[in-house]
Structures are given as structure tokens and as C-alpha cells.
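With one protein chain held back, the other chains of the complex are shown just where they sit.
Note that the chains are named A, B and C in the order they appear, and that numbering of residues resets to 1 at the start of each chain.
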Amino acid sequence: MKLKELREQVCEANLELDRRKIVVHTWGNVSGIDREKGYIVIKPSGVSYDKLTPDKLVVVNLADGKVIEGDLNPSTDTKTHLVLYRAFPTIGGVTHTHSAYAVAWAQARKEIPCFGTTHADYCHGAVPLTQPLTAEEVAADYEGNTGEAIVRRLGNENPLAKPMVLVAGHGPFTWGKNAPDSVLNAVFLEEIARIATTTVMLAPNAGPVEEYVSEYHYQRKHGPGAWYGQKKG
Amino acid sequence: MKLKELREQVCEANLELDRRKIVVHTWGNVSGIDREKGYIVIKPSGVSYDKLTPDKLVVVNLADGKVIEGDLNPSTDTKTHLVLYRAFPTIGGVTHTHSAYAVAWAQARKEIPCFGTTHADYCHGAVPLTQPLTAEEVAADYEGNTGEAIVRRLGNENPLAKPMVLVAGHGPFTWGKNAPDSVLNAVFLEEIARIATTTVMLAPNAGPVEEYVSEYHYQRKHGPGAWYGQKKG
Amino acid sequence: MKLKELREQVCEANLELDRRKIVVHTWGNVSGIDREKGYIVIKPSGVSYDKLTPDKLVVVNLADGKVIEGDLNPSTDTKTHLVLYRAFPTIGGVTHTHSAYAVAWAQARKEIPCFGTTHADYCHGAVPLTQPLTAEEVAADYEGNTGEAIVRRLGNENPLAKPMVLVAGHGPFTWGKNAPDSVLNAVFLEEIARIATTTVMLAPNAGPVEEYVSEYHYQRKHGPGAWYGQKKG
Partner (left out) sequence: MKLKELREQVCEANLELDRRKIVVHTWGNVSGIDREKGYIVIKPSGVSYDKLTPDKLVVVNLADGKVIEGDLNPSTDTKTHLVLYRAFPTIGGVTHTHSAYAVAWAQARKEIPCFGTTHADYCHGAVPLTQPLTAEEVAADYEGNTGEAIVRRLGNENPLAKPMVLVAGHGPFTWGKNAPDSVLNAVFLEEIARIATTTVMLAPNAGPVEEYVSEYHYQRKHGPGAWYGQKKG
């Protein structure tokens, strides 16, 4: 993909965040990567969605975080994105939002159990929650260490099977095979979090759905022989 | 009704799901049946609503589930639809969604009691909840057995008087005399579930409305001498 | 006001219900009265808002409920409206909805305490709740007796100071000096009910706002020397 196309795709993905109404004001950022050339394209910091155009996006070097192209400052969360791209070589896009229900679970410091098939269709198992950062980690490199906390929490799990996380006291990060896919996962996480909130209000002791059901749903969509959609199994 | 018209009606019903904002992304599917010719028309799997046109719908044989017409794969939930059409000869349309409040009750594994007249106007008695499937049922034929669990739960009740069900850990299925009617029942179920959620939050011990009131409301709209609307009693 | 204008005003008021998004489908009806000529104009039964035009409204005699003009059946709630117009001579419009939060309080069978100034601005004291109807009242004249239950509950209170009520297990009725005013009160009641729901979730033992504050707010807007808005005090 040429840089021009990547700029357009990432710009469109940022605007989609706004259209899906899961961000307020400038609260969110999306990036996409070109693995061959070793750079990412990311939203500039604090620019509102109605003024965002592909040429305003910032190109940042994957290896050292230096700005390669662009007059504006990149998102203050850029370092977090970079850590994720370096740790998860299969992902192509990252999204950060402050969507209300996902943030509430992050503030409540609770993982979201897999209560049903809606969840199972998009995330394998519970939506994980990071450990809080220490004062030292915040002082030394807050954004970078936020990424490290996510990577530690994911551990050996396949990031494309668990494409979402809650940063304790902060909010969600999601990723995917490219920028638009990471935005869809942000939308799905918010809906999953919203439904889970109502679930625990109706049944405080609700448990996860039977594992053979969630496993079936996940495999139907994402397993090696997935038969959901129009892909050839 | 000609196939062309049925395609248009079912396509329009699928789009109505999206317009009523009770589905996110591609999460939902609607079908309609031609009882004389013995086939159903259903949404293709994983196609987003903004790309759905009547010619993309898939025609499936009622008797054996084979695709009669259409290049795309039918919804992965097709087998569930077929089981319902076979068991309930009076219904003409089926809708499945992941609408948030209905899913939350399904995840909380609770029936929705008939708390008031809004509910009574559209569903005779509580909105029922299926038994969970066993691991064997999931392994053998998940979608077909989901339909069977619904049929078992409905038992001897009139499916047009109780046109909605919650599948435990999964979400709602609704039906009606045709596809648009099944969509309306999905919309009504979501609103009923939303109001019921607030009701139990305000009064955890709330009980159903007096049966003579719910019966009166139901008969006013759906009984043999119904006088609601513009039909002649 | 001429009949043509009253038809237009009441039609517009019904459409406003839909635009304010406090009704789903056909769930609501608004009427207006011409006291001099002794008739009311009301929504026809079960007609959806996108097909409603002034000429489709039904004119009904105040004294005996007979249809004076119109080919369609009037709302099934017409008798309730008539009882209210007869008992409250100062009101000029009546609205009935199934708006979600107001219905939830009606289903929870709880009055809405005056928790704050938002409430006090539009309703003097708690939003009252009717007693449930008996089986005999339902069998004899459900809609008329619903009106009687409201009138009994209001007692000696000024209906323009308390322009809203919750019918137990059913939902809200509101009224005002004319049809548009009754719709505004339905909108305000829904917002009051929504805020009150969150209030009791945050503070289950929340009490009403100090009476000298609610009284001040109510008088500022509706008292004899009201100075809110652009009316001359």
C-alpha cells in the first residue's frame, strides 16, 4: 500500500470513530502501519474530527518514534501505539478511545467476562485488564509503559484473537489486521461493555457463557475453517 | 407473492433493522417465507446493511436447507430459521438480532416478566428463555438445535401470541406473520427489555401487572374481536 | 380557533411526539379540545406517524364520546382523554405515551419524588401514581376508569400545576393548556423520570429537594407573578 492510500485509510478510520459516536470531541486516535517501510501513520494531537484530512496525519518511524513527515505533533499516545506494533507483529492498526462503557469497566478495574455469544464472536475469552502503572513507570515514560503493561497482560495470547484490552483507570485500546479493523473492534468492545453492564445489573452473579458455546462462536468467525461471512472455508 | 416481491420485502425488513438502530454492524438477519413454493429468502452472511440489495438475498429450500438461488452464503443462522418455519406453520417471517437489552436479559438468563401494558400489547405473558444447549447439541448441530430449543420452550403456546424468545447466553429471536412484522416484534422486544431493566432497577421485587389488565390489553390488540387500529372488529 | 387550525395544531403535536423520540412506532396519542364547541380532536387508532395528516384526525363529542367527523376509529384511549377534559376544565390538551423511563416508574409503582429543580420547574411536588384498577373496573370500562383513577389521584390539586401522572402498570398521561403544551409536559416528564432513575441508583435514599427551593423554582415559572421567560410579570 502506498503512503497516500495508508493516509486515506487511517484518516477514514479516524472519522469512522466519530461517525460511530463512540468518541466525544477529540477523544480518540487511530493509527495504521506499513510493516515493509517501517513507519506508522497516526492522528495528530488534539485536532477535531471535522478538520481532519489525510494530509494532516503524521508519519512516525516504527524503530525510534521520530516524526518522518508532517507539520503537526502526533497523538500524545503515539508511544503506546508503537510499543504495541513492535510486540504484536501480526497487527496492522491500533485504536484508542474513551468510549463510555469500556472506560467505566476500566475505571471499575474489572475484566469483562465473556457473558455471551455477542462477546465470543469478537474476543476470545474475557476482555483483559492491565495492572496499574507504578509511580515510577508514569514518571519515566507514561505512554510507553502503558503499552508495556498491555503487552505484559496479553502474554502469550494471540493478539488477533484477543484484540482488545482495558487499561486500568484509563480506557480501552483495540487493534486489528489494519486500521479500519481496529476501529470495528473498538465499536464492538463498546457494545460488549454496554451489554455486559446491563447483564451484571440484572444478575450480579452472572457467569460466563458455557465455554463450548463461546468456543463454537469464536471458531465460526475466526477459526482456521471459519464459515461465517463470504470467505471460502 | 412473487419471488421478486418477497426479495424486496425481506431486503427492506433487513434494512429496517439497521434504521431502527437495534443492530450494530452486520449483527442481525431477517428472513421471509413463501409457504406455497416451500422456500425462504434470507440475508447473506456477514454482508453489511449499506451494501444489501434484494438480489443479494439467498433463496433456501424449506425442506432440506439447500440453496436454490444466490451466489452468496446464507446467514449462518439459516438452520435456526428453518426449524422455526417448520415448527410454526402460521409464521411468515423470522428476525434475529443482538439488540443490547434483549441480549442482556438472555445473558442474565432471566425471562422478562410482563411488568405492564407496553409488554402486554405485544407478547402474551413473559418473554420466555430457552434452556442452554448441551455440549453434544452444540457439537452435533448448533444452529439447528438452537431452533429446537426455541420450539421446545414455546411448547403448545400460539407463536403469534408469543412472537419472541430469548436464547440463553445468546440473544433474541422474533417472528411474525411476515418479515416486516418479525422486525417490528424485534423492535418491540428491545423496548420492552429496556423498560423492564429500569423497572427492576427501581423495584427489584416488582411483579407482573395484574393479569386482568395484561389480558385486556392483549385481547384489545390481538384477540378475536380486536378493536385497536383500523381493522373491523 | 377554527376546526381546521385545531386539526393542524393537534396533528403537529402528535408528530412532535415522534420527533422528540419519546414514542416507538404508534405508541402515543395527543388530543386537543375546543371548549366552546364541545368537541375534541384526537389521533386515529394505530396509524403510524409518517402517515398522519390533519384530515386523518378524528373529531369526537365531549359530552357523549360519539364521533362527529372522521372515517377512522379514534384512539382506543379516547375515553380516558374525555374523562380528563370533563374533570379538568382548565386544560386544553392531553398526551399519552409509553416513554421508557416514565413507564418504568409506573411499572415499579413508585411516585417520582421532586429530587431537584429540573422537576420543580414543571411539576409541583411528586409526579403522582394512580391506584391500580380493580378487575371490575377493567371489565366494565377500562379506558374510562383509567381516567377516573387519574382524576381521583389528582384530587383537589391544580391540574396545570401538576400536569402529569403515572398510571400504575401502564404509563404516563400529561396535559396542558393546549395540545403542544401537553406534549412538552410529556417530554419533560420523560426527562425528569430519566434523571430520577439515575439519582436513585447513585443514592438509594435520596430525598426531595428542600421545599423552599422547589417552591421558588415553581413560582418563578408558573406562579402569579412569574418572571421566567418573556411574559410580563
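Points worth noting:
We adopt the following convention: a contact is a pair of C-beta atoms (placed from the backbone, for glycine too) under 8 Å apart; a residue touches a chain by one contact, two chains touch by 3 or more.
Every value quoted in this text rests on a predicted model; they were computed, and no experiment measured them.
Among the chains on display, the ones the left-out chain touches in the entire complex are A, C. From the options C:E36, C:D64 or C:E210, the residue with contact to the chain not on display is C:E210.
Taking the complete complex into account, A:S45 is the one of A:S45, A:N61 or A:Q219 that touches the chain left out.
Within the complete assembly, A:V200 is the residue of A:V10, A:A120 or A:V200 that touches the hidden chain. Although one chain is not displayed, its contacts with chain C can still be listed: residues 115-118, 184, 187-188, 191, 194-196, 198-199, 201-203, 206, 209-210, 212-213, 216, 220, 227-230.
Not every partner is drawn; the one left out touches chain A at residues 24-25, 27, 44-47, 72-73, 76, 98, 100-101, 103-110, 132-133, 135, 138-139, 142, 169-171, 197, 200-201.
Note that in this section only the chains that are shown with their structure count from here on.
Chain contacts here run in a simple line, from one end chain through to the other with no loop closing. Summary of the copy comparison: rotating chain B onto chain C for the best CA superposition needs 90 degrees, to the nearest 5.
The centroid of the Cα atoms in chain A and the matching centroid in chain C are 46 Å apart.
For the pair chain A and chain B, the distance between mean C-alpha positions equals 33 Å.
Multi-chain contact residues of chain B (touching two or more other chains): 201.
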